[in-house]
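Please see the structure below; I have some questions.
Excluded from the complex is one protein chain; the other protein chains are retained at their positions.
Labels run A, B and C following the written order; every chain starts at residue 1.
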Amino acid sequence: MAEYYSSFEPKGTRWFLQRLTAGFLVVVLAYHFVLLHFVNHAAEITFAGSTARMSQVGYFSTMMLFLITATFHGVNGVYNALVNQGIDGTPRAAVKWLLATAGVMLIVQGTRVSLALTNLV
Amino acid sequence: MSTQIPEQETETETETDAEQESSQTRRVSAERTRAGMDQRAEDELSDADETVELKVFRYDPEVEGKKEPRFDSFEVPFTKGMTVLDALIFARDHFDSSLTFRHSCRQAICGSDALFVNGSQRLGCKTQMADLEWPVRVEPLPHAEVVKDLVVDMEHFYDQMESVEPYFQTEELPSGELDEQRQDRANREEIKMSTRCIWCGACMSSCNVAAGDNEYLGPAAINKAYRFAMDDREGEDMTEHRLNIIEQEHGVWRCQTQFSCTEVCPKDIPLTEHIQELKREAVKSNLKFW
Amino acid sequence: MHEHDVVVVGAGGAGLRAAIAAQEEGADVAMVTKLHPVRSHTGAAEGGINAALRDGDDWELHAYDTMKGSDYLGDAPAIETLAQDAPEEVIQLEHWGMPFSREDDGRVSQRPFGGLSFPRTTYAGAETGHHLLHTMYEQVVKRGIQVYDEFYVSQLAVTDHDEPEERECHGVVAYDIKSGEVVGFRATGGVVLATGGDGQVFEHTTNAVANTGDGPAMAYRAGAPVEDMEFVQFHPTTLPSTGVLISEGVRGEGGILYNGEGERFMFERGYANNAGELASRDVVSRAELTEINEGRGIDEEYVELDMRHLGEERITDRLENIIHLAEDFEGVDPLKEPMPVKPGQHYHMGGIETDENGETCVDGLYAAGECACASVHGSNRLGGNALPELIVFGARAGRHAAGTDLGTAEVPVGPSARSETEDGLETPVNPGALGVDDDVAADGALVEPSEVVEHAVETERTRIEGMLERDGINHAEIREDLQRAMTEYVNVFRTEEGLKKALETIRECRERYQDVAVSDPSRTFNTDLIHTVETGNLIDVAETITLGALARTEFRGAHWRKEHQERKDESWLKHTMIAWNGGSPELYYKPVVLEGENKEYEPKVRSY
Partner (left out) sequence: MSQSYDRGLIEDFGRWREFSAGMWAWVLHKFTGWVLVGYLFTHIAVLSTATVDGGTYTATLQGLEQVLVVRFLEVGLLAVAVFHILNGIRLLFVDLGVGLGSQDVAFYAALVLTAAITVASIPTFLGGF
């Protein structure tokens, strides 16, 4: 027998955010790909080129947002997939914190990289 | 290979050989005295222009020789308009009366005979033999425990159906003795398809998510919840309550929009569409709090 | 042994309604059913449910139409109860959420139906029965009523007093299909039989495979007489390979019937020069069979119903479900080719004799729905009148069994209501039991109710073990022969000679049934065993139908006799009753009650 929902979990929020971030990612990911593989050929990427791009505030903030949404989307996606697969109880809590930590670390590291690529600081 | 068991082809004529002594003795003598049906089968087979082979999953926890699942082959005379159910009935009545399957209405309304036919969930009575590739392979519904032959345990399915409060609830009924509640046509149209469910369980059996998560409400139960949640006669508080039910941990969010439920539903209910609509309704009603 | 106040056998429309009603009266109710409730054949009903709901219509008109339709063989108190209670019951369904079709103003829709003077057939698309069944099952779930599904009731636990009217029913014996256990159900208040139709008596029927007349057969053997069994309704357009019903709507829209020679036989052979295809069900059924019998059928089996000339647009608009039915069940695309059709058994007017409270003459035994005969349909049922019967009499039987006082019934029941005994009927063979009849559960010494049930359980266990242990013939053979004989001789055409032949075959089947054996040795889900027991019931039901048909030497409603082509009110305005009588069936008659609440119904010529 199925049970009533009773925890504090914000019901469909994770589902909803997954779609919301996806919508955003469609645009940015496509942009990212085109820019760094077609416009600028991947093999020709240099520190200087990257820095030049990153130093524009607009580009920088887009990339930061890209990083955050992508990380959230990816990590949340993995978590959702595992939950749907029936992971429950302690393993679930463990996975949740593991993924959250990994996500945060990724964002922190990503931010550090981005900052290193700017001449803003 | 759809069912991971060794396929053991046993022609009906030689079936007794394969069986163990205890059941063999009774089978042999039963066969002899049952000559009547055998004879009829032979006549019909020789009269028939065409015959078709059925491969049927067999299992019985009590009978020697059937404890290990196997497939039996039956050759039945093909007639125009013959359904899978007709073929099974012919095989049962003429060759092996222990062949077990549920069926009743023969017209796709009782939902008893959802089977796994040639690799997909279908109602035996609603599936024309002529539309299938021969030989036709008939198995019990996947993802359900087999009680015997083609009969599966439906309890779990019923539990899921009944867990969504599948009954009309309203506080305000019209006061006049013979007054009905009003419902506009558009609203009845909206719920129409969802009310057609015959509880056959085909959708549930076809859903990979339901297979992996036993607590998942499953497409049929969610559709049942939809049928009430979308019915204007119930009132807003009730809709809220219904959304709470389907939003639970193993409710709508589990659905991965695989569509196989929608594809197999013999009543053509757009299950995925209904599930998605409920997801959106749920998100909408949650956003209200923000 | 399970114990409940009220035990309802069968969970179709009638059973569900009875259970809900009894529960509402405070009784502890159990439903025992061989199919899960939603699998019941009530789900197959398409057309609708009659109830006088609107201005311009009233229950008296409904009652009048029903009485006329019955060809004056219905009992007025029962008919009037039906007409009076139906509106309230239908509105009750609506309040339970049944998704009826709607008018622009949001009220439930009604449509015209054959034989009705007002469009009072309330409907929910073309699947009224499905919605009715599911809506009521939902209420059963809501109320937490205990349902024992896939329990086959094979015997009633009744005391064995000589007179049926002194007998008491204390419960039932059921076979748990899944486990193979034989269990007793003791009912302190009453047992309600709601086992539905018995179309499987015939080879070709719109009824489900599970409609095997278990209720009438069990009640009959337990002493409750069966009434008007000869009245069987045949529908002229059913698909030959499955018996699936092709609605009258096709002919209503202009569908045409052709024989094998391409003739529009309804006109060209003069069966109905005015109405043609739209003549009443029995006329069309007989015309089709005449064509087939005289060699002008197709494959010696069917005629064709053609609607191609209506045009794809009109067909998909109004008859869409017919396209699916023909394709799914007959493999025919009705937009491209005509549909094969032939008459098929559809509904049984006769059944267990009850009064308008659903009670039989056996104390504590009730019946409702198609298995019963409170006598609302008489010799011919009007379309849309069976569903209201289910809920009206289901509710009454449930309430009464739960101990509610519904007032004294006006329809008399039991052998004491007899007006005359049939003793001149010549039968080629003796009907009834072979040898000693051991069906009544208790022996005289047993009066303690639970002992009666225990005893019945023991008897049944022995009988079932016997069938499982012994070697013998397969029931399918007997069933097939029985169905063939019934279809050949007791169909829409009935001749004295044919009926006698049928009785001989039935007797022969009964003899062979003595040697019947179940070849599946398993206790798990043994459908072979269930079908074998059902075949036994079919034999009893078939025999009563044939006896009644042989006795009634007139043409009334659905009963047509070659030698007797008119309705004979002077001698036949009476119910045919058959009592098991300890194994040697007794035929007698009881008068029709034509006095209604406010008026007396006057038999008139039935013409439309």
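Here is the rule we use: a residue touches a chain if its C-beta (ideal position, glycine included) is under 8 Å from a C-beta of that chain, and two chains touch if they have at least 3 such contacts.
No experiment lies behind these values; they were computed from the predicted model shown.
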Where the missing chain touches chain A, by residue: 19, 22-23, 25-26, 29-30, 33, 37-38, 41-48, 50-51, 67, 70-71, 74-75, 77-78, 81, 102, 106, 109-110, 112-113, 116-117
Contacts of chain B with the absent chain, listed as residue ranges: 1-5, 59, 61-62, 69, 119-120, 142-143, 145-147, 153, 155, 208, 211-212, 256-260, 262-263, 270, 272-273, 276-277, 279-280
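Quick note on the criterion: only the chains that are shown with their structure count from here on.
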Chain B-chain C separation of Cα centroids, rounded to whole Å: 27
Distance from the mean Cα position of chain C to that of chain A, given in whole angstrom: 67
Approximate Å spacing (C-alpha centroids) for the pair chain A, chain B: 42
Multi-partner residues of chain B (at least 2 other chains): 162
Overlap residues in chain C, where contacts from two or more other chains coincide: none
Chain B contact footprint on chain A (complex, rising order): 1-5, 7, 9-16, 84-86
For the chain B and chain A complex, residues of the former touching the latter: 159-160, 162-164, 209, 212-213, 215, 217, 221, 244-245, 247-254, 256, 279, 282-283, 286
List of chain C residues in touch with chain B within their complex: 35-36, 38-41, 43-44, 53, 87-88, 91, 94-97, 99-108, 125, 127, 130-131, 134-135, 138-139, 141-142, 178, 208-210, 239-245, 325, 327-332, 471-477, 480, 515, 517-528, 531
